[in-house]
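Apart from one protein chain that is not included, each protein chain of the complex appears where it belongs.
All chains are identified by letter, namely A, B and C, in their written order; residue positions are counted from 1 within each chain.
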């Protein structure tokens, strides 16, 4: 059985997830190297997973002739540069979202990928969640007729550290970007214009960073369908990830996923589980499925289902939302 | 036990509901008369409920000295005029929503009510639904902290006849008016501005009447909280009436109500009931509770909890939504 | 429209329910008299509902020639005697369960009913609950194929007073009798034998009365299907009334009914409503529907769907369960 030799660049939280999946759960993958600017992180992960090579400099991974593909999980500001270099080195690329916070950098990265004719898959993991994938299939099958309304609620259990928020690109590019992608994915069509509103209701320190912590965006799709996305940086009851697609023949609703199927009935109340804690728990299967997909695309020479254009459009939507938030008007989504 | 003598004006669908409740379910009420421009309708109802008097002309009801209060369920264009005359006749007034489609008529009606110092309750029945009332209580109690996001989905099982749509005032004044009132009710604060979008996706004949059949409105509240309302004239799975209030300490969610608690498990699927068919079924308890409230307010000389100002603001919000739909900009809600 | 003139005998909790339904909710009924050995109770109810006549002695109700039917809600030990006398007086009879705690008395009552050729409906209200009725219809329709397993859980929110328990006939005749009837109703077939176990786990004082407070009965049906019923005198989370019928093509499950459709999501848990408090709340619609059925049977000269034989068999099953509890063996259900 042919295996794809890979290197993981970035040994943080997400890098470790992908590395473990590649090592243990994906028969078609062979993990040869891990790199991290914090060399200690790379070494710890390499030791744990018995990865042959660990590096401080990702360029040494790119230089490794045995390695066919890289998984980029480093900090966002390095994504585009590494994509360019990886493409030039002829490696297939899996890159965490977003490709970059600057549209020009994204264009440069996509141009390099095109030129090198390597595969690029962007880490929109939620597309691979069994529930959302099933929702997409149902919409595509015509089961609910023509989509008319979309609702996405996406709320985190708690805000990230302020230091992170400062470099994150803001709620629309850091958090709602997933929902922009989900909206396009579920309806298989583009958003033509959007209207964003947002405010700071959770922590005024977030506002002082120039960001919002609560936001609602109204979407208009090519077909005339309408959508709303709401985001909150803090749902005290846990990671809230729900969608609804409503159409001419019915609707499909995705509810939250819980750790158990237990309910407790007492004199006070009927209680059930809070949602799975956060993205690592909620999207465990999705992280594995997206990486399986990437490996399959390499082995079978297929185009990854979430490519560079998807990565670019979602960032463009984020910028449109930021512009709309400032102007108070609809903003067209353009590429 | 003192009883309030009442007359019902309008013997259509809603008039019959209120008449039956007054006759059978509300010990403090005595129904003395019913009027309808279609005399046959008044007579049929009077016969069924053994109401002593039936009239073609509502003025004869207003002239009846034994009658202390009237319940106005006639067509919308007559509401304001009858309110004025009833107030002048010194009757307490329960009036179906909307008071009128024209702001000046509303002002005239409210002025007459003020001058005569009679009670006026507007028929925002949903406030009296046990689930929505419980949600309101939970929000008020501080259980979910400071409200940050509100979501209302309100969808009918099928569109009304085109003839009705033509005189209805349009989706925002006819249908979403309930949700505007619900938004104010749940958060106990005003909407400062709103942004509306809408389109015709269900039946192009509705569009030819100058109306939309699918709409989403984005709300900004005084406190900074954000809200969305979505309306559809046709949810094929039935009358869909859900709300969610999300706050700093949690959220309260109201799901649909079903005729039974039955689920069927078969080789094909796990199936549960569709929602209760339409407003008559869904809000059966609410219609009774609001009328009980009205009678109680008369007997105990209390101010009705849903008064003329509520009736006026909801119409003002409807006009703001229509203006926003046309302009594509935020519109302030002013009185 | 022809109306049935009725008298209610017994103005306790259930008597008041039936009286109110007859007065306000059932157009075909006219309530002419109420009787109660505690004259004050009869008078209070008569005043509240404007019932023309109130009596201390039920015999005066039976002697009233205008009265066509009686609703017997007096204490259990009087049911059989009043049935006999009412039948002899030519009245149609609605009688609360059980007809009597002694099989001979039941036989005498049924013989009198037969001889007088009057209608008798026994108050197994749960058959008229919308959810259980829907379950029955689904089973009858063949939707779940041939029934194979039946599960009934029936638990009260708290035990009745000890004074009541002493005269109640015990858990099997007082409480599980409803479930015995439900079992026969749902499967449209008889139980051939049963095995009962029971114990005293909630209150040892109940045990000192010679009763159990927790019981499980295993049923064998004519078709070979198997069933279990569990009863508890105290479910601290509220009135628990669930059933499941499992068959060759699927199953039908009835869950509890709640006062609202509200869920609260907080940092601690996701909470939903406890079940409706007790039988008066849970079976409100059922009490009305059974009385409507009784009036319809009189007006249309139909046989009541829950007749004397049903009343007798359920008591026979209660005695079989008591015998089985003592003997520890299967006991056949015989009539």
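Everything that follows uses one rule, which is that a residue touches a chain if its C-beta (ideal position, glycine included) is under 8 Å from a C-beta of that chain, and two chains touch if they have at least 3 such contacts.
As the structure is a computational prediction, the values presented were derived from the model and not from experiment.
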Which of B:37, B:236 or B:280 sits in contact with the chain that's absent? B:236
Quick one: which of C:75, C:188, C:222 or C:248 touches the chain that's been left out? C:248
Which candidate, B:75, B:272, B:302 or B:327, sits in contact with the chain we can't see? B:272
Candidate in contact with the missing chain, chosen from A:82, A:175, A:252 or A:320: A:252
For chain B, which residues touch the unseen chain? 235-237, 265-267, 269-274
Chain C, residues in touch with the chain not shown (by the definition above): 145-146, 148-149, 151, 153, 155, 195, 197-199, 201-202, 214-216, 218, 220, 224-228, 230, 232, 234-237, 246, 248-251, 328-330
On chain A, what residues meet the omitted chain? 23-25, 27, 48, 130-131, 134-135, 138, 143-144, 249-257, 259-267
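Convention: only the chains that are shown with their structure count from here on.
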Geometric centre distance via CA averages, chain B-chain A, whole Å: 43
Centroid spacing, where centroids are CA-atom means, of chain B and chain C in whole angstrom: 39
How many angstrom between the C-alpha centroids of chain C and chain A? 58
Shared-interface residues of chain B (touching two or more other chains) are 249-251
